[in-house]
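Shown here: the complex without one of its protein chains, the others still in place.
Which chain is which? They are A and B, in the order written, and residues in each are numbered from 1.
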Amino acid sequence: MLRLLPRREPSRAMLYLTPFLAVALTMLAGLALFALLGKDPFEAIRIIFLEPLMTLNGLSELTVKAAPLILIATGLAIGFRAGIWNIGAEGQYIMGALAGGCVALAVYPAGGPWLLPLMCLAGAAGGIAWAAIPAMLRTRFATNEILVSLMLVYVAIQFLSAMVHGPLRDPDGLNFPESRLFQGGATVPVLAAGKRAHVGFFFALAAVAAGWVLLGRHIVGFQIKVLGQAPQAARFAGYSERRLVWITFIISGALAGLAGLFEAAGPVGQLVPALPAGYGFTAIIVAFLGRLNPIGILLAGLLMALTYIGGEAAQIAMSLPSATTSVFQGMLLFFLLASDVLVNYRLQFGRASAGSAGKKR
Amino acid sequence: MDLLTGILVSLVVAATPLVFAAIGELVVEKSGVLNLGVEGMMIIGAIAGFAATIETGSYVPGLLAAMLAGALMALLFGVITLSLLANQVASGLALTLFGLGLSALIGQPYSGKSAGAFPHLYIPGLSDLPLIGPLVFGQDGMVYLSLAVVAGVAWFLHRTRAGLVLRAIGENHDAAHAIGYPVVLYRYAALAFGGACAGLGGAYLSLVQAPLWVERMTAGRGWIALALVVFAAWRPWRTVAGAYLFGGVTILQLHGQGLGLKIEAQYLSMLPYLATILVLVLISRSRTVAPASLGKPFHATT
Partner (left out) sequence: MTRSSDHPLLVLEGISKSFPGVKANDNVSFTLGHGEIHALLGENGAGKSTLVKMIYGVLQPDAGSMHFNGEPYRPRKPSDARAHGIGMVFQHFSLFEALTVNENVALGISPELARDNLAARIVEVSDYYGLKLEPERLVGTLSVGERQRVEIVRCLLQNPRLVIMDEPTSVLTPQEVETLFRTLRRLAEEGCSILYISHKLEEIRSLCDTATVLRGGRVVATTTPAQETARSLAEMMIGTALAAPKRAETAIGPVRLALDGLRIRSDQAFGIDIEDMTLEVRAGEIVGIAGVAGNGQVELIEALIGELRADRADAILIDGKPAGWLGPAARRRLGLASVPEERLGHAAVPDLSLADNVVLSAEVRQELAPGGFINSGKVQTFAQSVIDRFNVKANGVGAAARSLSGGNLQKFVVGREVMQEPTVLVASQPTWGVDAGAAAFIHEVLMDLASKGAAVLVISQDLDELFEISTRIAVIAGGRLSAARPVGELTIEAIGLAMGGKGGAEGSGAHA
């Protein structure tokens, strides 16, 4: 019989250990899953987790996938810390890409050093605008932000589709539902010729640094933590929930919008209906795996990017189904949430006492 | 079938998966648990039901498999949130992400196959009546089942002692524990029921509505079901009203052209989601009556 005994204080060691435990458990479950699918499990693990790290191209791709995940997850984590659940980052990502892309297409074929910064601003603004809807509805009407932000993902997907089928369709194209390829000055600079790694990764690093300072040193970060852990104490301190809802939605919306813009103006190079690749949802996993801590998110984002690239490689090399990666990611989040119990509780085996365990209140 | 009958029949078809998912989640939330993983349980139910039906060639094992798969997903959520006390919001999201991935993995060999037309009730004479015939006496069996489940839940919650205990646990789990009711056990049971219902709702999509398997075919219906429970103020029959209202919005996109609406398909497809937001805004202005322990972790300390 297994019993849970509450700790007097949360265990800091467990806080940092459990993500590694979750990764290890996911690997084990992954081995079983591959065996079940009739594939050589160790070969699969090697292809997914080691091979991408062995080549320059693999590392370059790693940053390409990690950049949007880290950008979005950092923003989401700031909100999650406050108990404000923006889970519609995918929609904000789409609207950011769309807004930034529209700037490029509007001035086509003009270009210049002013264009990309303008697109970035538009991208962030697009994300903020989309995030402002749940923020406004929550602060004005106390509407549940989880459902609203999520519903807006589906709306954004349809909106993007309507745009590339209609006004933004490439006039010189073959009637495919996609925009023009962005002009030269409207694409994100790559870090090395012939590789797809781009400067977006540096923005992600900057977001991590800024998020770390905000949460660790700044009073706004402190207010966010208090609101998330004890809303009544936040009221006592005089922290405005309305203000914090807006701040967190603006930050997460801006970062998601920026991530969308980098994707559209980077690896993709145009607006297409398939732009939303699920980064907005995977970033939720990244945020939790990183313990809602920006430094942790940096590591978690890289790991998650690895599962994307390795997963693709494994699909090709071992003809694994494409959904394997998302199953992997889902399991990872489950194991992490399950192992969270170790942070606040000690496990005790044995003595099957019917009495419920616990310290006296 | 004239246009009006066609619209009303497809309204019922669009609403029924929402009825299943929402009534299941209603019971879960009445017990004080917030399972945001309805979407994940639905999609797993959709593929499990579809695969079992294709493999056995019969609907009964298909529907049973859908219920079982949904319930298993819910129990997984239960282990993490009730026994290991993880955050319910995060765990619900995890369940959805996991369900979407796993269903795609399981479903790969089944894409492109069709389950064939689901049998409809036919009572000679009655079913041939205009309008009323197809609407009241000519639906598929699942429609009647969904309404029976709602009636059963309404009866259970307000007419049985176990239902009273379930509501009490959702209101104040510490007090219920102090009196001596097994809080966690009731919640596991509620979760399993909610999962089975969500599984049925998913299977309705893949076996009746479509009837074929498409990845991510739930398309946010699990989330809409969650909104419906709030909309219904946790009252069973109001979830039905809400679901049929949403069914009406959904079929606008099917019949939009027929009704002469000159709007791009994409904008019509947005309607159910926009309607959900609108409804959430409207109801959040009134004082709602969520179960007081909803979403709070319970650990018996004394």
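General remarks:
By definition in this document, a contact is a pair of C-beta atoms (placed from the backbone, for glycine too) under 8 Å apart; a residue touches a chain by one contact, two chains touch by 3 or more.
Remember, predicted model here, so these are calculated numbers, not experimental data.
For the chain that is not shown, the touched chains among those present are A, B, taking the whole complex.
Among A:57, A:183, A:240 or A:315, the one in contact with the hidden chain is A:240. Residue B:180 is the one among B:112, B:125 or B:180 that touches the chain missing from this view.
Even with one chain removed from view, chain B keeps its contact list with that chain: residues 161, 164-165, 167-168, 171-172, 174-176, 178-181, 287, 289, 291-292, 302.
Counting the whole complex, the residues of chain A in touch with the unshown chain are 5, 8-10, 217-220, 222, 225-226, 229-230, 232-233, 235-238, 240, 353-356, 358-360.
By definition in this document, only the chains that are shown with their structure count from here on.
By the touch rule above, chain A contacts chain B in their complex via residues 4, 6, 80, 85, 87, 133, 137, 141-144, 146-148, 150-155, 158-159, 161-162, 165-166, 281-282, 284-285, 288, 321-331, 333-334, 337-338, 340-341, 344-345, 356-361.
The part of chain B that touches chain A in the complex is made up of residues 36, 76, 79-80, 84-87, 89-91, 93-94, 97-105, 108, 215, 219-220, 223-224, 226-227, 230, 264, 266-267, 269-270, 273-274, 276-277, 280-281, 284-285, 299-302.
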